[in-house]
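Let me begin by presenting the structure, written as structure tokens, before commenting on it.
One chain of protein is taken out of this complex; the other chains stay put.
Which chain is which? They are A, B and C, in the order written, and residues in each are numbered from 1.
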Amino acid sequence: MIKAGIIGATGYAGGELARLLLGHKEAEIKWYGSKSYIDRKYSEIFQNFFEIVQDPCLDDNLEELSEAVDVIFTATPQGYCSSLISSSILSKCRVIDLSADFRIKDVKVYEEWYGLQHKNPDFIEEAVYGLCEINRQSVKNARLVANPGCYPTCTTLSIYPLLRENLVDVNSIIVDAKSGASGAGRGLKTDHLFCEINENIKAYGVTDHRHTPEIEEQLSYAADASVLINFTPHLVPMNRGILTTSYASLKKGVGYHEVRNAYEKYYKDETFIRILENDVFPQTKWVEGSNYVDINFKIDQRTNRIIIMGAMDNLVKGAAGQAVQNMNIMFGIKEETGLLQTPMFP
Amino acid sequence: MIKAGIIGATGYAGGELARLLLGHKEAEIKWYGSKSYIDRKYSEIFQNFFEIVQDPCLDDNLEELSEAVDVIFTATPQGYCSSLISSSILSKCRVIDLSADFRIKDVKVYEEWYGLQHKNPDFIEEAVYGLCEINRQSVKNARLVANPGCYPTCTTLSIYPLLRENLVDVNSIIVDAKSGASGAGRGLKTDHLFCEINENIKAYGVTDHRHTPEIEEQLSYAADASVLINFTPHLVPMNRGILTTSYASLKKGVGYHEVRNAYEKYYKDETFIRILENDVFPQTKWVEGSNYVDINFKIDQRTNRIIIMGAMDNLVKGAAGQAVQNMNIMFGIKEETGLLQTPMFP
Amino acid sequence: MIKAGIIGATGYAGGELARLLLGHKEAEIKWYGSKSYIDRKYSEIFQNFFEIVQDPCLDDNLEELSEAVDVIFTATPQGYCSSLISSSILSKCRVIDLSADFRIKDVKVYEEWYGLQHKNPDFIEEAVYGLCEINRQSVKNARLVANPGCYPTCTTLSIYPLLRENLVDVNSIIVDAKSGASGAGRGLKTDHLFCEINENIKAYGVTDHRHTPEIEEQLSYAADASVLINFTPHLVPMNRGILTTSYASLKKGVGYHEVRNAYEKYYKDETFIRILENDVFPQTKWVEGSNYVDINFKIDQRTNRIIIMGAMDNLVKGAAGQAVQNMNIMFGIKEETGLLQTPMFP
Partner (left out) sequence: MIKAGIIGATGYAGGELARLLLGHKEAEIKWYGSKSYIDRKYSEIFQNFFEIVQDPCLDDNLEELSEAVDVIFTATPQGYCSSLISSSILSKCRVIDLSADFRIKDVKVYEEWYGLQHKNPDFIEEAVYGLCEINRQSVKNARLVANPGCYPTCTTLSIYPLLRENLVDVNSIIVDAKSGASGAGRGLKTDHLFCEINENIKAYGVTDHRHTPEIEEQLSYAADASVLINFTPHLVPMNRGILTTSYASLKKGVGYHEVRNAYEKYYKDETFIRILENDVFPQTKWVEGSNYVDINFKIDQRTNRIIIMGAMDNLVKGAAGQAVQNMNIMFGIKEETGLLQTPMFP
């Protein structure tokens, strides 16, 4: 059994980690970390775990925790994991960081977009970007995995084959993304109150959302060229789900079959990536509660642009599910273990 | 492996049966019945099953089906199962009927409240009312299980100990129930359109909802006396979940501990019934996607009434989950098999 | 023109007051009070007023304000209005208090249920309970109006004729109420975040909600006898709307016509009370954005109980609309002025 500890267990991603790990046959949770609720029963904070989890919330003592577990998940605010990580911890256990601290290789870019000073830039190089379907090999031996952001996961996976196969103009990419409210976390802000989000849609972080450089870095690797994008996230009145609608100009002569083949080439054996049938467009409800990403595309002959859509559950493939998938890879067990939940509909 | 067939697989309860059975280690689905979609791929109708289920939808041929499977689930409109059932079918396989056809022992009551003529009243006596926690023993050997209605499950389970222990006045019970929209099914009605339900709440079926006699029959068994209730269901703008808020007058001298003890007596070893801690009230979100029923009560000293609250997922414990639980009991496997999903929050 | 000031203009009820008064031909808003946002433009806080309102938020200086306006609306937390009110203020302008401070005549009851010490009990007697349809005459000359709570308005109006006409047993009343989230206000609590309320329903304040004594006091006046009730509010995932479903035992021999006549007797000339046609049940969406209360009832012959349903917009008839209606009465203008918005559907 893999012994796991969760730091930030009382946030939405932390709670989802607990849900997934409780259903995982080869892992057990040894530590429900939550600085805000130390000593309170975890199931008081998330009542869905009543009679399922008996443990109390514990402090965020990473040194102590690293002795007790095989893997630590940090589902904590930006800057927190990097402030606590150390060689000593990494020599004793593996760390999967769900924050952005180790996702971006260029520390200046991180510091500029996040408005933070990075506390431990030395570990950035070692950290592996845990986009499982792309970086599976590197994840295997990683001590420190930077679990991708929700928008970057959906965007990168849905555009990746097009760039790898050189089918679109790298300077033409526009990503219009839509997310449910759990992506905003459980913090207290007027903007996150029910009445402010319900029956409403808005764009936010226009031109300056912090997932932009993360997406650009990954797309640049795929294209083997520098990629700049427009990225506009929107807040949608629903709990879960991300839909990305991306636009790009097709290279000359590229048609349906070239594109379809590109997706098949990279994803046909991927359990968690479903390329939908022609003219069936992704819907977030069809992946809710699951680790699947549904992807499809449509070519507009009139403008010679391609529209690429990706849908996933932001808390699963966009956070906790992908973290568990990374854990499975790191510990050499079947990658799908604990992640084959059928999406829940309705 | 238990071979299972689903009749009505393209309704919401049918889809939930498929979701649960796909995650059940000891069962496999052999037949996705759907008269409306014969020969279309099941995963086209419910896209969440894409790449998970390859089967087409089949006709509702119960005779043929009974040769092919060990158990048939009928998730069909009232009157349909009773029109198809036969001794021949029951001699070959077991049937779990999610409709109301075999729930009510008095056929006249059924015909009056449902406005239908019962096609096969001979099987009513044999049918076992599949409220697992109460009728577990009879379910074991049943050939035909009448799977309880959603409201009756939540109401009966939450009130049962009070009547068995004679703690409340049998003539004082009022049940005010609230349900998400999936309870109304996938049929086309203006009243079920998004814009008619969203941002709205209403009572419906006031004094004449068809679950009333079903609840009364079960409560009467519990009380060993004839029980008449008021039952008022409401439609709430959410997909899943039922909350019942029930009111009853306490017998003289009954206090918190007598009531708490009654719940403990009947439910303390029940996996799927969670009696919450004092002053924690059930919320439907805390059981979503799971087979749990959360129950609690509060005594109003001023009026000497007790308020009993029960919350569950109408598609799981209120339909497909309980049906699987019944299957597990009937086939002698562990009752919780395939049903230990942690509720999903948020 | 009636000059009006709003204290607490940046809460939901305060915003609704502004919306209604801006559409009122005989009133103008002179003061947008908001301690939290002093000097910021009001339309920055509530962006719906952009280009409609140019005013900044001002401090809550009631003495100064009372010189500048004819009427002050206090849409503030419990205990605030009572701490500021004075003879001097009331001698210069009228006050309509949307908090509970002056609603309950027995100060001990107020202090017990609200857990506050009343700062100005001397004004309680003078204050008129502004349930317009019932207390219209007393409102006319009131200097201080206690604007009724949302639940009490809907409950009292829907039950009042039954008690006045002695048609139900005064000890049998149970009120099961459902409210949208705006009733909880704009304060920051985890429980009010979108993801906690959406796709969820729960009871809260079971047996001890603070509107209970307010309702009981009003029902007692109607019955001319002491009335104790059970009152259970629920939180529904929608922005606006209250539905109350009330239960009572009918006096012997009382039938449909006696009840219908009672409602006609008291309400047939009331613009804002709509007694629906037989078997049409109130829905909150049908009154959204308007000052109407929709009421209907159904008799259950089997239990001899009556089920009474009332629906209204909690921010309009349940708060700001009724406050404006009170203002209209107090200033001798047509009671419907500024309040004849047709409900918005969908």
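The rule is simple: contacts are C-beta pairs under 8 Å (C-beta built on N, C-alpha and C of every residue); 3 or more make two chains touch, one makes a residue touch a chain.
Predicted, not measured: the structure shown is a model, and the values here were computed from it.
Peer 1: Sort by label and list the shown chains the missing chain touches.
Peer 2: Within the full complex, the chain not displayed touches A, B, C.
Peer 1: Check the options A:S36, A:S87, A:N141 or A:T303 and report the residue that touches the missing chain.
Peer 2: Reading the full complex, the residue touching the unseen chain is A:T303.
Peer 1: Just name the one of A:M1, A:L188, A:V206 or A:A225 that touches the chain not displayed here.
Peer 2: Of the candidates A:M1, A:L188, A:V206 or A:A225, A:V206 is in touch with the missing chain.
Peer 1: Please pick, from C:F46, C:Y80, C:Y110 or C:Y263, the residue that touches the omitted chain in the full complex.
Peer 2: Answering carefully, the residue with contact to the hidden chain is C:F46.
Peer 1: Going by the touch rule given at the top, which residues of subunit C touch the chain that is not shown?
Peer 2: 12, 15, 18-19, 22-23, 46-52, 182, 199, 239-240, 274, 276, 280, 283, 285-290, 294, 340-346
Peer 1: Identify the residues of subunit B touching the omitted chain, counting contacts across the whole complex.
Peer 2: Within subunit B, the residues that touch the unshown chain are 12, 181-182, 186, 188-190, 192-199, 237-239.
Peer 1: What is the set of subunit A residues that contact the non-displayed chain in the whole complex?
Peer 2: Residues touching the hidden chain, for subunit A, are 171, 174, 176, 178, 180, 195-196, 198-204, 206-207, 228-230, 232, 234, 236-241, 243, 245, 247, 281-285, 288, 298-300, 302-303, 305, 307, 309, 311, 346.
Keep this in mind: only the chains that are shown with their structure count from here on.
Peer 1: Would you mind reporting the rotation angle for the C-alpha fit of subunit A onto subunit B, rounded to the nearest 5 degrees?
Peer 2: Going from subunit A to subunit B via C-alpha fit gives 180 degrees.
Peer 1: If you average the Cα atoms of subunit B and of subunit C to get two centres, how far apart are those centres in Å?
Peer 2: Subunit B and subunit C have C-alpha centres separated by 38 Å.
Peer 1: Measuring centre to centre with CA averages, how many angstrom lie between subunit A and subunit B?
Peer 2: 36
Peer 1: Roughly how far is subunit A from subunit C, going centre to centre by Cα mean, in whole Å?
Peer 2: Subunit A and subunit C have C-alpha centres separated by 45 Å.
Peer 1: If you look at subunit C, which of its residues touch at least two other chains?
Peer 2: Answer for subunit C, listing residues that touch two or more other chains: 195-196, 198-199, 237-239.
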